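As you look at this complex, bear in mind that one protein chain is not there, while each of the others sits in place.
Coming up: subunit A.
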Amino acid sequence: MQKKMAYSFPDEVLEHVFSFIQSDKDRNAVSMVCKSWYDIERWCRRKIFVGNCYAVNPRIVIRRFPEVRSIELKGKPHFADFNLVPDGWGGYVFPWILEMARAYPWLEEIRLKRMVVTDESLELIAKSFKNFKVLVLFSCEGFSTDGLAAIAASCKNLRELDLRDSEVDDLSGHWLSHFPETYTSLVSLNISCLGSDEVSFSALERLVGRCPNLRTLLLNRAVPLDKIANILRRAPQLVEFGTGTYTAELRPDVFSYLAGAFSSCKELRSLSGFWEAVPAYIPAIYSVCSRLTSLNLSFATIQNPDLIKLVSLCPSLQRLLVLDYIEDSGLEALASSCKDLQELRVFPSDPFGVEPNVSLTEQGLVAISWGCPKLESVLYFCRQMSNAALVTIAQNRPNLTRFRLCIIDPKTVDYLTHEPLDVGFGAIVEHCKDLRRLSLSGLLTDRVFDYIGTYAKKLEMLSVAFAGDSDLGLHHVLSGCESLRKLEIRDCPFGDKALLANAAKLETMRSLWMSSCSVSFGACKLLGQKMPRLNVEVIDERGHPDSRPESCPVDKLYIYRSVAGPRVDMPPFVWTKDEDSSLRLS
């Protein structure tokens, strides 16, 4: 009797149960229980995340998941952010859009990171998906405001348009006018990356005025300070707001109008923008400070004491992005006023300067580690560090999950003891047992990698530069870090041995990047031959690797697992094991 019931359990019931399971990991687990669960699950999966667009291809995805409504794709490796990946490398979204236009007419959401998006792709999106709602282009490039105009004109149900950090060919500010007068569904608009001086203010104001559900509005630099008040007054329900250029001659009428506009926004919790901010207009935001949970001042040139005064007025702050103008004294003040702080990012105001221009040292971060019990995510640029400071930070904050330290001069020693910083980072990985992301800097030997391999069991992403002595360093990481998914390395003396000895490990990871290291083309070919489910790509602009001696290391190497086989869109400077020099165009 019971056995019979189990077999006749209706699919719709299972589907209903599965609908409560949102996370990809859980969904993947569900799909592996049995064949019928696999089938039911694949028909009702609505959201797909593809961490590396070349790990799979659109056909494979569409074949397995026929009813997708939301897709997220990531393209170029992270180091592309720092210009280490030559243009033309890849990450084109068009082939995906083409296939999805046919297969997913009801697609609602597309989120892309580090991909090349053309106007043609945007036009195809605008044309193909009748219920399109969300477009997020995070650090993308290749498109212009013409493509945005197509989206604005056609996507009647668009909720979210987020262009964060993308490189847009800003041909004209008039693309905003392409949102029809009948369009009222905007919830989130982030155009902070747009560069042109042209913005149609009246179109922007009208758009803001007719969209009652607008919660997030991040403007670009072209919007001057005196235009902000009118925009805010039309959208007092805003939760997240980014100003444009925040500088103007101090005029009492402008100031009080602006201050009034800010104070009428009772829901405001997050502020950003503030390009070229002048201290005179900072008090205009004081009325919202007590409610702020997120503040991005990383483009604001204000310095202490104005900066200290501002952050001291924000006791609810959970997230702060700021320039090193805050200095150690400002971070001490932050540590005593902002007990809810979870994430801190301190950027360098003068990254290429030879001498320090501000008084920001390891002391600031130590103070934060004492004062902010909820701190879990750190990005910190500074010019000096000590093992003692890192040990203190580690002991104070074992709850750190993301720790990225950038000591600006490569191979900087502990300024107190002149030793490498192995012990300091060792303490970080030893105490912070839930650490998922780590970026190293300073003088480091193989010893730090031994610590990492031993302790960093939950580490998923590791960034290494100018560190280590030998292949042993790389071997420690690849053999010890069980949860490692992404490893990116530059300018380290790591070569063939560790790579080949840990070939199998690479299939358990999303990707490995190595540039300016000591890996030979021969090793790359061998790895590619032995591991058919890895794509081993050598990026070298000096011509065919065989035209140089075998011992000459490759310039850049990107290895990633894939079920889609070698990709078909490689540019001439990317070389794989299948290279036959005679076939290359000369």
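The rule is short, and it goes like this: contacts are C-beta pairs under 8 Å (C-beta built on N, C-alpha and C of every residue); 3 or more make two chains touch, one makes a residue touch a chain; residues count from 1.
We adopt the following convention: contacts and distances are computed from a predicted model.
> From the names "TBPL2 protein", "Carboxypeptidase O", "Auxin-responsive protein" or "Isocitrate dehydrogenase [NAD] subunit, mitochondrial", which one matches the UniProt record for the unseen chain?
Cross-referencing UniProt, the chain left out corresponds to "Auxin-responsive protein".
> Among A:18, A:65, A:79 or A:425, choose the residue that contacts the chain missing from this document, as touch is defined above.
A:79
> Looking at A:99, A:120, A:146 or A:165, which makes contact with the chain not pictured?
A:165
> Kindly state which of the options A:66, A:353, A:398 or A:565 is in contact with the chain not pictured.
Reading the full complex, the residue touching the unseen chain is A:353.
> Touch as defined at the start, partner being the missing chain; which of A:99, A:205, A:226 or A:276 qualifies?
Checking the options A:99, A:205, A:226 or A:276, the one contacting the hidden chain is A:276.
> Given that one chain is not shown, which residue among A:301, A:316, A:359 or A:502 touches it?
Checking the options A:301, A:316, A:359 or A:502, the one contacting the hidden chain is A:301.
> Mind listing the subunit A residues that contact the chain we can't see here?
Against the left-out chain, subunit A lists 79, 81-84, 86-88, 165, 193, 275-276, 298-299, 301, 347-355, 381, 406, 408, 410, 465, 490-491, 541-543, 571-573, 585-586.
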